[in-house]
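Heads up: the structure comes next, in structure tokens.
One protein chain is absent from this view; the other protein chains keep their places.
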Amino acid sequence: MPDPERPEPAGYDPVGPRPKEAVSPTGQGGPMDLALDEAESVEGIEKTAGPGAGGPRERPRSLWSDAWHQLRRNPVFVISAALILFLVVISIWPQLIASGDPLQCDLAKSQQGSAPGHPFGYDTQGCDVYTRTVYGARASITVGVCATLGAALLGSALGGLAGFFGGWGDSLLSRVADIFFGIPVVLGGLVFLSVVTSTTVWPVVGFIVLLGWPQIARIARGSVITAKQNDYVQAARALGAGNARMLLRHVAPNAVAPVIVVATIALGTYIALEATLSFLGVGLRPPTVSWGIDISNAASQIRNAPHMLLWPAGALSITVLAFIMLGDAVRDALDPKLR
Amino acid sequence: MLLEVRDLHVEFKTRDGVAKAVNGVAYAVDAGETLAVLGESGSGKSVTAQAVMGILDVPPGRIAGGEILFKGRDLLKMKEDERRRIRGAEMAMIFQDALSSLNPVLTVGKQLGEMYEVHRGMSRKDARAKAVELMDRVRIPAAKQRVGDYPHQFSGGMRQRIMIAMALALEPSLIIADEPTTALDVTVQAQVMDLLAELQREFNMGLILITHDLGVVADVADKIAVMYAGRIVEAAPVHEIYKAPAHPYTRGLLDSIPRLDQKGQELYAIKGLPPNLLRIPPGCAFNPRCPMAREVCRSDVPPLYPVTESPVARASACHFWKECLHG
């Protein structure tokens, strides 16, 4: 389907009728003299619009509200958003669905299967797998959200500025980003995080931001460069607009969509990365409850007690999937090329 | 008759409903003849051509009715592989944007030669020789040296010549040129149009020229079909239509273009905008913009009336064609 925003030379007939232009409804554009005669001009509008279009007045629709409208009708978005909402709620208030304490364990029940009130059974330490799985969401969501926010803010600020101003700063940033791209994620994690002793989530968040920002910066830089070449940015400059206005009013709003898409998809992969690092013993550490730690503990027992692995791993997969699906849906809604 | 389109209807499914892009178009081209199809964007001129070529995007497009007779046979009833054999060999198309119509990773010699390899089963070496011959034919200088060049190494005018060479390769009997010179500069445009007209005479081909440029039409066409909102509103030999248009839309178009050869006063401007194809006005589609519109225009769709006063065959889809012709 042709993109409504694409410029078209005169007389060029696209493959199909242009939907957006075709629907621009109460179209006027009447002859010049209409402008002089207000009454006639209004009449001209109705005439031009023809029946059907004269009826319901079209409301102003921004591209954002268009995107939202489309998102709402996308089942992928509805399912993934519902899942994510659920995950966020239980990561804030795990007590809502799990009454137990994830750290209260009874060694006597080590590796036992499901029992009444303990549907997922017990792990090696005798802790309730259900409670731990529910509480594990908090670590994953916190790391995912914080790391994504950090990487997106840092990446889009650096990438955006580099793309907008160009010059040596741009070259420098691109080379630095290349260096960060060269760091092997797992190896880097093993090296950096093994020297940290903190048991909070912040070292992990910091590490992921450190590795994640170049990806966002690249996307932001590219989309800022595309956006700043548009005539409306030149028009603003011809009006005397300063750099701040051009960047914030004209470039950023038109360059942010790809960043949002990439960041949403990255969120899922960051959650998986946290689990990977925790699995390797350099991510989160007990007493923090994390799916990665639980998977790590369960891995050696997979033959005796597969349920210990199944539940946290399943929760992790569903969470990652939900964010990636959300990213896909957002891309469909924001990326005009796919429309 | 080489090609005859009868009562063709094409629709497009869009998010907001069904857009009626072509609503009963009929035209015919004979060998050696040039038919210009004139219209603005959204008039259905390109969609009609795509339907004839069989390159319509289906879906969202759909041919809702009509016949396309090529040498007496209905193309719409043919099997796809049969149509594919006709496409390229019997009828060919030239597009506006030569750069995006040529494959950027293959040399032009390869792309030209491929036509012969695929359709004629020639060897690679013979095909390449043929390619050089074709490039000579469309007057590309130093064809022998340039046959190994890639499309981006040619200028816009040269690329359009290569497109023409490609269309001519298998000596088709019908060529459809969709805005072939719109993207080119005037001096180059003249070269390319001249070449096209000359080759058409030489091979006695039928040519359908799709354009929005009244000047180009006046220069090369024999007859002309003016399209508006998916219908032909006027059809006539080119001399007649410029002398005395029989449809207010044609008249408006002719009056609204500035002239090179005179400094006019204020331009006549057709008021309003072309209609939304999702909601074509009832009656005559042009009625909201027409200075002559009356009650009947808002209720009855005008058929293509024969203009009986004319010594040559011509037609106008206006209830008041007589007034228009004399007005």
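Which chain is which? They are A and B, in the order written, and residues in each are numbered from 1.
The definition used in the following text is that a contact is a pair of C-beta atoms (placed from the backbone, for glycine too) under 8 Å apart; a residue touches a chain by one contact, two chains touch by 3 or more.
To be clear about the criterion, contacts and distances are computed from a predicted model.
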{"item": "Name per UniProt, for the chain absent here [options: \"Zinc protease\", \"Peptide ABC transporter ATP-binding protein\", \"Cbb3-type cytochrome c oxidase subunit\" or \"Nitrogen fixation protein FixG\"]", "value": "\"Peptide ABC transporter ATP-binding protein\""}
{"item": "Chain not shown: contacting residue from B:P60, B:G206 or B:G252", "value": "B:G252"}
{"item": "Contact partner of the left-out chain, one of B:G44, B:G66, B:G88 or B:G157", "value": "B:G157"}
{"item": "Which of B:A49, B:I68, B:A177 or B:L214 contacts the chain that the document leaves out", "value": "B:L214"}
{"item": "Hidden partner chain, residues of chain B it touches", "value": "40-41, 141, 155, 157-158, 185-191, 193-194, 212-219, 221, 238-239, 242, 252-254, 256-264, 266-271, 273-274"}
{"item": "Chain A residues that touch the omitted chain in the full complex", "value": "4-11, 20-21, 24, 26-32, 34-35, 38, 41-42, 45, 58, 60-64, 230-232, 234-241, 245, 249-250, 253-254"}
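Methods note: only the chains that are shown with their structure count from here on.
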{"item": "Mean-CA-position distance for chain B and chain A (Å)", "value": "46"}
